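With one protein chain withheld, the remaining protein chains of the complex are depicted in position.
Moving on, here comes chain A:
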Amino acid sequence: MPLRDEVGPYFGEYGGRFVPESLIAALDELDAAYQAARVDPVFQAELAQLHATYTGRPSIITEVPRFAEHAGGARIILKREDLNHTGSHKINNVLGQALVAKRLGKTRLIAETGAGQHGVATATAAALFGMECVVYMGEVDTERQALNVARMRLLGATVIPVISGSRTLKDAINEALRDWVANVDTTHYLLGTVAGPAPFPVMVRDFHKIIGDEAREQVLALTGKLPDAVTACVGGGSNAMGIFHAFLDDADVALYGYEAAGEGHLTKRHAATLTRGRPGVLHGTRSYLLQDEDGQTVESHSISAGLDYPGIGPEHAWLHDIGRATYLPITDDEAMQAMRLLSLTEGIIPAIESAHALAGTIKLGKELGPDAVILVNLSGRGDKDMETAGKYFDILDTEALEAEISEPAPDGARGDNA
């Protein structure tokens, strides 16, 4: 069977539904609605129309020769998901699921978010469709992605900082699942990556397939052949599955997923799930995860909130085991340097998540040499990361900023006697 035809609920020994019985009916209902929508031309047309007039699809590809000089001279082509409305690939899945939720008659969307990109996308769809929206976000992440918290609130969403466990993405998912168990009649849980119980891994992948479908055509048109390699960063794995899928059965196209290695995959502070984890069950699915000997989930670390997750989608676990895709660790510093390099050489500021893919691509390009063509999924833009980057590179004029905030406006700006 072609690898592209795999539709779950299992990918090899991974996937399934490890959830409380209370959620099974909702997953069945969702699966039925999604299966119907998948083959319904009306649904597909509605989604395509939204992508054309709202998301801004197709997203372009951009060749980056000045950046490529630092990557062994290989031809490097970026798939520009950063140019989508709301700034990342996340919107592809969100609009798809929101349409399914509407069909199910749900009036309330809930979501987990790490970097805030998925939360922003969900809040956006809720605003667009007139639905209520609650976003769960680890307290740690609300602090490092404060700008996105403000965006979600401006879009009318309620953001709930999660203070249980490690206070990051994994705990936000726990909280969202708890909410869903209690409110499943009115609520759709709009899961943001290719993890979780079936049908989420397949459904989310399908809504992101458009990335690879477009890019495959675009690269063919530009270069006359398929790329030698396709690269993406991997948190839960949605942008990577989205761009990989179109190439799964092209045996000559190598697939590389770059995991967050934080301070180093051999330290305790990383999120390199396939590199350092082992199979188990987390958040409703069987896949690889970072865990201790007893199966307690181990806290992950990454400078990028969107990759700071100790699990990974089951389809990636399967592609890893069968050797179809290769997953390699990228440290915080490698990612930050790649972020700066793309900014300096091409005038494109990538999300720190996406910068992991760029850092991996630099190494890969040096390995493959100047004849290689590498397609990179630039999953998001870096605006949300300016505070982190500003601090990291010490280019934030914090003193000036603080002075501005603490001191009254200059004389005359607002007259005392007014």
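The criterion applied here is as follows: contacts are C-beta pairs under 8 Å (C-beta built on N, C-alpha and C of every residue); 3 or more make two chains touch, one makes a residue touch a chain; residues count from 1.
Here is the rule we go by: contacts and distances are computed from a predicted model.
According to UniProt, the chain absent from the figure is "Tryptophan synthase alpha chain", selected among "Amino acid/amide ABC transporter ATP-binding protein 1 (HAAT family)", "Tryptophan synthase alpha chain", "Putative aliphatic sulfonates transport permease protein SsuC" or "Fumarate reductase iron-sulfur subunit".
The missing chain, though absent from the display, is touched by one residue of A:106, A:283 or A:384; that residue is A:283. Summary of contacts with the chain left out: across A:177, A:243, A:364 or A:378, the touching residue is A:177. Checked against the hidden chain, the listed residues A:165, A:264 or A:390 yield one contact partner: A:165. What chain A contributes to its contact with the hidden chain is residues 16-22, 24-26, 28, 164-165, 170-171, 174, 177-178, 181-185, 280-284, 289, 291, 293-297.
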